[in-house]
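A single protein chain has been omitted from the complex, and every remaining protein chain is retained in its original position.
Let's turn to subunit A:
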Amino acid sequence: MGVAVRVIPCLDVDAGRVVKGVNFQNLRDAGDPVEMAKVYDAEGADELTFLDITASSGNRETTYDVVRRTAEQVFIPLTVGGGVRTTEDVDRLLRAGADKVGVNTAAIARPELIREIAERFGRQVLVLSVDARRCPPGTATASGFEVTTHGGRRGTGIDAVEWAERAAGLGAGEILLNSMDADGTRDGYDTELTAAVRARVVIPVIASGGAGSLADFPPAVEAGADAVLAASVFHFGELRVGEVKSTLRKAGHAVR
């Protein structure tokens, strides 16, 4: 027994609409994040993550509205990330109904933001997103992984494993570890990256990037992930949350 491995679908939301294609039957509006959230909840998702990719800050109101409407109808934890820069942004998302808030680029630019959020709201609200990749030829970090920005297109030279460790020390509640090398490949999670971060932090680690088949999930957990996140395989209906859970259960991992 013990705490269950969490299976977390992630929805990319732009100006209040789900971005990636969706092919669910019996869904009145497949572009509505609230409808999607209800489907995933009914399928047994343990948590939901919304990644707000709205470019224009003028459209942020739609995000708060989506969060508000989702929290009214879904009774599992909801994490919202994307564009969070200040404690005021965190406050607004929490007031709208988010349980946790994802922080990424703004914390790279100013790590103290992590401490400020943890001190004001408690570390349990703060999910630090790390977009990591293997160092390209000609560059190096101690772990061999570096932090990237701009969706993985820009390297920072910061050691991704050291950054995760530092963020945990500053007050992050968990690490959302996204492999930019694996993301979109559907070749499986980067288990070396997961294991490298797991070895250096005690806070939970969520593996993200690369899920393509049911067989990809148990190795991520065996590498040390406390939770597994996926987006497109769920949205396109290729894999169902329930199937992922039964696969994990058969591999000997506790699931809800």
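By definition in this document, contacts are C-beta pairs under 8 Å (C-beta built on N, C-alpha and C of every residue); 3 or more make two chains touch, one makes a residue touch a chain; residues count from 1.
Note that in this section contacts and distances are computed from a predicted model.
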| item | value |
| --- | --- |
| Omitted chain (choose from "ABC-type quaternary amine transporter", "Imidazole glycerol phosphate synthase subunit HisH", "Putative phosphonate transport system ATP-binding protein" or "YeeE/YedE family protein") - UniProt protein name | "Imidazole glycerol phosphate synthase subunit HisH" |
| Hidden-chain contact residue, picked from the options A:15, A:39, A:76 or A:135 | A:76 |
| Selected residue (touches chain absent from view) among A:17, A:123 or A:253 | A:123 |
| From A:84, A:132, A:227 or A:244, residue that would touch the chain that is not displayed | A:227 |
| Of A:3, A:109, A:140 or A:215, the residue in touch with the unshown chain | A:3 |
| Residue numbers in subunit A that touch the chain omitted from display | 1-6, 41, 46, 71-72, 75-77, 94-95, 97, 99, 121-125, 173-174, 202-204, 226-227, 256 |
